[in-house]
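Now for subunit A:
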Amino acid sequence: MDGHGLYVWMSYLAALLIIFGNYFSVRSLLRKEQKSLSWSADKHSVTDVADEL
Partner candidate 1 sequence: MKIKELWHRLGSPRWFFYYSGAWVRFFGVFALILLSVGFVWGLLFAPPEQYQGNSFRIFYIHLPAAILCQSLYLAMGVGGFVLYVWRMKLADILIAACLPLGMSLTVLALFTGAVWGKPTWGTWWEWDGRIVSTTVLLFLYIGIFAIREAISDSELRGKASGLVAMVGMINIPIIKYSVDWWTTLHQPATFTLTEKPAMPIEMWLPALVMVIGFYFFAAHNVLTRMRAEILRREAKTAWVKKLAVKMV
Partner candidate 2 sequence: MGSVWVREWRAVVRNRSAIINPVAFVFLGVLLFNLGSRSYEESFDGSALGMLWVLVLIANLLALDSTFRRDFESGLLEQIFVSAEVPFLILFLKVLMQWMTTGFLISLLSPLLALLMGVPYELLGNTFVALLIGTPTLSFLGAIGASLTVGMGRGGALLALLVLPLYIPVLIFGVDVSQSQSIALTEISSLYWLFFISLASLTLAPFAILLGLKISLAMD
Partner candidate 3 sequence: MLKLTDLVVLRDEARLFQPLNATLEAGGCVELLGPNGSGKSTLLRTMIGLHDQYEGTYECPDCFYQGHKLGLDDLMNPIENLEWFLGLEGSSFDEDSARKALARVNMVEYALVPCSRMSQGQKRRVSMVRWILSKRLAWILDEPFTLLDATGVRLVNELIQEKCEAGGLVVCATHLPLQVQEKKSIQLEALSGSQV
């Protein structure tokens, strides 16, 4: 890449880093919420919740 390779790769790597960083942070956030929800659903019995609905 006629001597500019370092700069180009640096930019693309930074972009990948930020895209994947955001993607995984959001995914883990969603997982965490789902996990805590299913945990609390476990704790209440299912019929208990059904009563509230």
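Quick note on selection: all candidates are chains of the complex that A comes from, given by their letters.
Odds and ends about this structure:
We adopt the following convention: a residue touches a chain if its C-beta (ideal position, glycine included) is under 8 Å from a C-beta of that chain, and two chains touch if they have at least 3 such contacts; residues count from 1.
These numbers come from a predicted model, not from an experiment.
For subunit A, the touching candidate in this complex is 1, chosen from 1, 2 or 3.
Put simply, subunit A touches candidate 1 in their complex at residues 1-5, 7-8, 10-12, 14-16, 18-19, 21-23, 25-27, 29-30, 32-34, 36-38, 40-42, 44, 46, 49-50, 52-53.
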